[in-house]
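A single protein chain has been omitted from the complex, and every remaining protein chain is retained in its original position.
This part shows chain A:
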Amino acid sequence: MRKKVIFRGVALPYLLLVPQLAVTIVFFFWPAGMAVWQSTLRQDAFGLRTEFVAFENFLDLFGDALYLNAAWNTVIFSSSVAALALGAALFLAVQADKHIRGAGLYKTLLIWPYAVAPALAAVLWLFIFHPSIGLVGRAFGAIGIDWDYRVNGGQAMTMVVIAAAWKQVSYNFIFFLAGLQSIPTSVLEAAAIDGARPFRRFWTVIFPLLSPTAFFLLVVNLVYAFFDTFGVIHALTRGGPGNATETLIYKVYVDGVQNLNFGSSAAQSVILMVIVIALTAIQFRFIERRVHY
């Protein structure tokens, strides 16, 4: 039973909403508005003059090879991170859902990486993949692989994808495990009696029943890869070598904070904001519809 409280008058309800509204206005609407405004401005190199240029910053971006490169990097990076994090988490969740000895410990350990700060996670992977001090990096060298993510863009991308995905596996794991546990055992038993082997049971019963969870996680993971992976990239590669691991969010930082090109950086932020609004809208629109029961 949900209790509905009916207020007399409007003063108290508005007063109760004020803290939340204040936070939203100060930390979201205001900066977002500033970014939108700034994206229409252009400053000279010394910051002495600012002129209104309307959409010119945006038009410049779409003609900029570096920006298009960052966009392409983002597509590769995000889809790889989402695929890797979802795939690994689903596999681990299916294993953890079985009746195994020490399942509780196993589950706890799998949830840990989520508590690790992005920069720490990056350092951890640095110690694994560094060509001269990293465990795996040295092993690669020993078996004759020319491993150095500091000069090889493909290797750098692989490493940031792994580090970023690793952080997200825990989150996905929790949701997948909960999803698996909400599938009634009797349904799986019915499938077994109907003649379905484990592999077939997974693809015809378990996976379809998990698909609402998987879809939700896909959107969450894309948003994560788009926006929350700055720390990992910054600590591992700083967008390099060259611009090989420069994603859209990282380029916002580089252009805005390092190059002090505020107009362009703001325009990039606005584009990212539109993307996240679109992703969220898709999620809200489809998540309800795709639920099976």
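Everything below uses one rule, namely that a residue touches a chain if its C-beta (ideal position, glycine included) is under 8 Å from a C-beta of that chain, and two chains touch if they have at least 3 such contacts; residues count from 1.
We take it that contacts and distances are computed from a predicted model.
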**Message:** Tell me the UniProt protein name of the chain this structure doesn't show, selecting from "Sn-glycerol-3-phosphate ABC transporter ATP-binding protein UgpC", "Cytochrome c nitrite reductase subunit NrfD", "succinate dehydrogenase" or "ANTAR domain-containing response regulator".
**Reply:** "Sn-glycerol-3-phosphate ABC transporter ATP-binding protein UgpC"
**Omitted-chain contact residue, chosen from A:A119, A:I174, A:A196 or A:I271** = A:A196
**Request:** Sort through A:P13, A:P31, A:P184 or A:G242 and give me the one touching the missing partner chain.
**Result:** A:P184
**Asked** Out of A:A35, A:A88 or A:L209, which is the one that touches the chain we can't see?
**Response** A:L209
**Request:** Extract the touching residues of chain A with respect to the undisplayed chain.
**Result:** 184, 186-187, 189-197, 200, 204-205, 208-209, 292-293
